[in-house]
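Below you will find the structure I want to go over with you.
Only a single protein chain was left out; the remaining protein chains are all shown in position.
Coming up: subunit A.
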Amino acid sequence: MPKLRIEAEVNGRKVDRETEPHKRLLDFLRDDLNLTGTKEGCGAGECGTCSVFVDGKLVKSCLMPAGKANGAKIETIEGLAKPGDLTPVQRAFHKTGASQCGYCIPGMVMAATSALRENPQADIEEIKERLGGNICRCTGYTKIFEAVEIAKGVIAGTVPETALEEDMVDDSFIGANVRRLDAPSKVSGRLKYAADMKLPDMLQMQVLRSPHAHARILSIDTSEAEAMDGVACVITAQDVPGTDGFGVFVHDQPIMARDKVRHVGEAVAAVAAEDLVTARRALSKIKVEYEELPGLFDPGEAMAPGAPVIHDYAQDNLIKHIPVRKGDVAAGFAEADLILEDDFSTQQVEHAYLEPEAGVAYVDPDDVVVVISPSQNISHHRHMLAEIIAKPINKVRFIMSPVGGGFGGKEDMIYQGMLALAAMKTHRPVQLNFTREESLIASAKRHPSRVHYRMGLKWDGRITAIEFDMLSDGGAFGMSSEGVMRKAAILSCGPYEVHNLKVDTRVVYTNNTPSGAFRTFGGMQAQFATESMMDMAAEALDMDPFEIRRVNMMKVGAKTHTQQTLETASLDRVLDAAEQASRWEKGAPRVRGATRKDLNGPDTRQPCTLGARIKKASKDSDESERVA
């Protein structure tokens, strides 16, 4: 392949390299120059983890062919400050705690630096606008904006440099603003996530995924791919030496599709090759013959007779049913003055952590299979993998790399097994970095759920009985479904003392993308239904929504839905605080019209408008004919 020569200045140093012509600036920086502070969160211009300066202008390096770097001056996160030092912007991020998982942070620091370089006097609206191309999934934006404002003041000299130093801690750390120990590694881009790691002689893995939701695999022919120059190995389910199957509760998921595929995006085969391009080209040479099967896409149809069966072991497609019973529901409803009944549904949600799944595996000199990945559950993964690759537990090692956001989505061992198999087959280190699209299609999602709700109430607002029936779409594999249903059942009726309840949560297999762990673990779906019911009950009973909650809240001594007696309870204080903070206007829902006084207070976030700088520019230009 012809080479591309790049002569550039990178972080103040001359660079003269030859590289592949098709590389993006992002690849050139990360792969050729090892400047891995610049990340790839999406590869499509959407996230800003790859922001770098080119000739003084901030750009997204995933959208820039490397050729454009020729003759240019490039500045990356590593070049902002001297080694061991941090810029005021970086120090401000450290100060305010604007670095949770840290994956977005180098890009954020670059965007903040650019905003303040472009306009050192930028007001907060303009700062927000200028950071609009960078997204963060875990810090949230408040601390980031706070940091940019402090840095702005320090740079302009209107705020003393001491503002960047750590706040004093008195006698307790609780409630104190303590800096994160790991923040400097994140704000400087030095922290190595799995995709940033490089081992000598490392292969790149790519995965062939199913285009079908439900199909039998008739044959997989990997011979042509295997024969390609640069391909080290191709693996399929046939390469699994032990007992295949993983999952948080039920081990129903093979490392790669075995005999059939159950959702679009399921791994079918994987290639490890000398480089990414070869691995991708090899994928197109793998021939898979499928016989399509009828698909099951609606959880409501999963338990109907004659529905397609997704897993042989579960002929009724039921992954788990969690029933909770307490008191006498019939008596409770009989006692009610009012019975409300409704249905609630919530949708599938993607975690969208900024770090796509990534990992490295190798076999160490003592034949220990080592997997490095941002797994949220390494011990469990280790035990499962030992079974799958038929090795004693002391020959399997998992190392948790920094997690660039997980939110539950990295609990499932959806790729670590493939890495291990390829490392065992080649005895070379193997790396797999998901693309964003791959992460979306292959990783678990929040369970889409439907709840049928019945609530009996007295005129004074007391709940006499609840019937709560949830049906969740587990998708193609069990993953964390059982735990999620358990949690949904335990939390179902909310923090209210209900003497008579009948709760059922069920989760079923379908051919949709698997559902798994996601922040609140089933609690959100249940609370959406319960809290909506509470508001509707307040409306029906003409009560203040806070009041109806106080009437029913669990207090010390209350029995939870699962009949645990509470020794502490804090809902009263939570409600008081929420009522106060929201400047709640007391009264039943109908008393507030379009003119509610508790809306749009000074601390309410206003809807966004763009373009403050346009007006400013034309005004400034009238004065000086120059614009920043």
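Operating definition for what follows: a contact is a pair of C-beta atoms (placed from the backbone, for glycine too) under 8 Å apart; a residue touches a chain by one contact, two chains touch by 3 or more; residues count from 1.
Definition applied: contacts and distances are computed from a predicted model.
Missing from the rendering is one chain, named in UniProt as "Molybdopterin dehydrogenase" (options: "ribonucleoside-diphosphate reductase", "Molybdopterin dehydrogenase", "Tryptophan halogenase" or "ABC transporter ATP-binding protein"). Looking at A:L29, A:C62 or A:V148, the residue that reaches the missing chain in the full complex is A:C62.
Touching the chain that is not shown, out of A:S185, A:Q348, A:T435 or A:S582: A:T435 (per the contact rule at the top).
Only one of the listed residues, A:H351, A:K410, A:H447 or A:R613, touches the absent chain: A:R613.
Residues 1-2, 4, 20-22, 24, 43-46, 48, 51, 57-60, 62-68, 70, 111, 114, 118, 129-130, 132-133, 276-277, 280-281, 284, 435, 437-438, 441, 608, 610-611, 613-614, 617-618, 621, 625-627 are the ones on subunit A that touch the missing chain.
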